[in-house]
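Removed from the display is one protein chain of the complex; every other protein chain stays in position.
Chain lettering (A and B) follows the sequence in which the chains are written, and residue indices restart at 1 in each chain.
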Amino acid sequence: MTTNQALYQYCLRLGDTNLILGHRLSEMCSRGPMLEEDIALTNFALDHIGQAEALLQYAGKLEGKGRSEDDLSYLRNVEEFENFRLVEQPNTDFAYVIARQFLVDVYQCLLYQKMQKSTDETLAGMGSRFLKESTYHLRHTSGWMERLGLGTDESKRRIQQAISDLWQFTPEMLTAKSYEKELEAQGIIPDAEEIALDWLVQVVRVLSRSGLHKPQDVAVPPPISHSDHLVRMLAEMQYLQRTYPDARW
Amino acid sequence: MPGGEFYRRGAEAQKILTLRASYYPTLRASVPLWGKTYSPPRLRTSAVKKTYSPPRLSASAVKKLTMVTTLSGIEELVWERLSLIPDPEIPVISILELGIVRDVHYDGEMLEIVITPTYTGCPAMNLFVAEIKAAMHDQGFDNLKITTVYSPAWTTDLIPADAMERLKKYGIAPPVKGSDDPFAPPPAIPCPHCGSEHTSLVSQFGATACKSLYTCDDCKEPFEYFKHF
Partner (left out) sequence: MEKLHDFQRFIDAEEKIEPKDWMPDEYRAHNIRQISQHAHSEVIGMQPEGNWITRAPTLRAKKILLAKIQDEGGHGLYLYSAAETLGISRDEMIAQLHAGKAKYSSVFNYPTLNWADIGAIGWLVDGAAVTNQLSLRRTSYGPYSRAMLRICNEESFHQRQGYEIMLKMAKGTPEQKEMAQDALNRWWWPSLMMFGPHDNHSERSTKGMLWKIKRASNDELRQRFIDKTVPQAEFLGLTIPDPKLRWNEATGHYETSDINWEEFNQVIQGNGPCNKERMDHHKQVHAEGAWVREAAAAYAARQKEQLQEA
């Protein structure tokens, strides 16, 4: 694999993650527990779709086949999607939405912070831009972790349940793909192991401040496969583009 | 002569500019937008006009309009022209004051305008680009390239003081730089209506990503706060 191909894959991985997370969040529209959260979650969805757009546009450029960010989003099949499995997990309740977002926010804050120093100018620029947004997100979700963890018995039970259920998907997020090693060595992308270490420290800090415990790490992580959820999501997302291939929107 | 269009149409353009800048939406019927000519919904906004008199080209710029021949002189005029495009959602500040234009290059053939998004998903960016294209097209720059850069990231620190003042008059509390520590309490935001510092945060996220909603505990006014970025 050439550097360009590897970087293309990497941008897909980050771009798809933002796209699918943005999609999940946008499903929450008009479903927040209060108007403030409706607005916040819509805002987060917008930020993630914006980040996806920028990353996928760059991916298309790296691939060099003239595919746009829309082509990549709307005309790929499920097996071609590279997003973290964590972000396709459903919005079971508000606790799941917050837990999923929190786990990703910590990761993205660390990632973008380090990405600012990338030897690749485009990635570095995106890192500094995205970091500002992710910082706002993290501030918001860690606030909710604390509120739910220290709120009522019910909220504590729900948020602990959500964290525990979602924990099994975190190793996949934190582990570099084989093609990333070469990119790391060249200083194009941040070191995944470093991020994983910092991530755990930050997550545990917020969990313990919120009266929650870190779930047991699973001995054998589940096989990495997309879920049925993603198939359904893509069917919905791609519906217009697939039904009317000649139309321009 | 390169940029000659600009030179010839200067005086006439000046008239259109001042006319157009005083209205919102500012697009004219003949401006090609989204690939087709489009007659925008027209609004009379006398109330907006009252609180905001748009910047005019300075006397020296007008003088230059008739004398410009150098490339850098033309670039300077492009900057002047850009300063007349208002933010579509907050018409009391221009897109230049907002700080989204990073650079202007003119090489005698092609005009390149380098911009940076306020935030990644900002949908107003499409409109900024359309407005910039329309304005430059008006000046005879048909060979136009708009480049987007992400670094250094956009910040509210560069919004000039008088634009901040106009924001406040318009009823939006301007950005206040707080502590860098994400866990520190946010700074007090004075009420743009009565000036009181006894205000409470209603929602971190407001109508647009760049604003929060507050209420004033003294005069009771709800107001938007332009977040510090």
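Please note the rule applied: a contact is a pair of C-beta atoms (placed from the backbone, for glycine too) under 8 Å apart; a residue touches a chain by one contact, two chains touch by 3 or more.
Computed from a prediction, not measured in an experiment: that's the story for all the values here.
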| item | value |
| --- | --- |
| Sole contact to the chain not displayed, among A:Cys29, A:Ala185 or A:Val204 | A:Cys29 |
| Hidden-chain contact residue, picked from the options A:Thr17, A:Ser73 or A:Ser128 | A:Ser73 |
| Residue in contact with the excluded chain [from B:Leu158, B:Ala188 or B:Ala207] | B:Ala207 |
| Among B:Gly121, B:Pro175 or B:Pro190, the residue in touch with the chain that has been omitted | B:Gly121 |
| Contacts of chain A with the absent chain, listed as residue ranges | 19, 22-23, 26-27, 29-39, 42-43, 45-46, 49-50, 52-53, 56, 69-70, 73-74, 93-94, 146-148, 150-152, 154-155, 158, 233, 236-237, 239-241, 244, 246-249 |
| Interface residues of chain B (partner: the chain not displayed) | 24-25, 34, 36, 38-45, 47-48, 88-91, 121-124, 126-127, 170-172, 193, 202-203, 205-209, 211, 213, 215, 219-222, 224 |
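The rule is simple: only the chains that are shown with their structure count from here on.
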| item | value |
| --- | --- |
| Interchain centroid distance [CA atoms averaged], chain A/chain B, Å | 32 |
| Residues of chain B touching chain A in the complex | 116-117, 119-123, 149-154, 182-183, 202-207, 209, 229 |
| Residue ranges of chain A touching chain B (in the complex, touch as defined) | 35-36, 39-40, 43, 46-51, 53-54, 116, 121-122, 124-126, 128-133, 135-136, 138-140 |
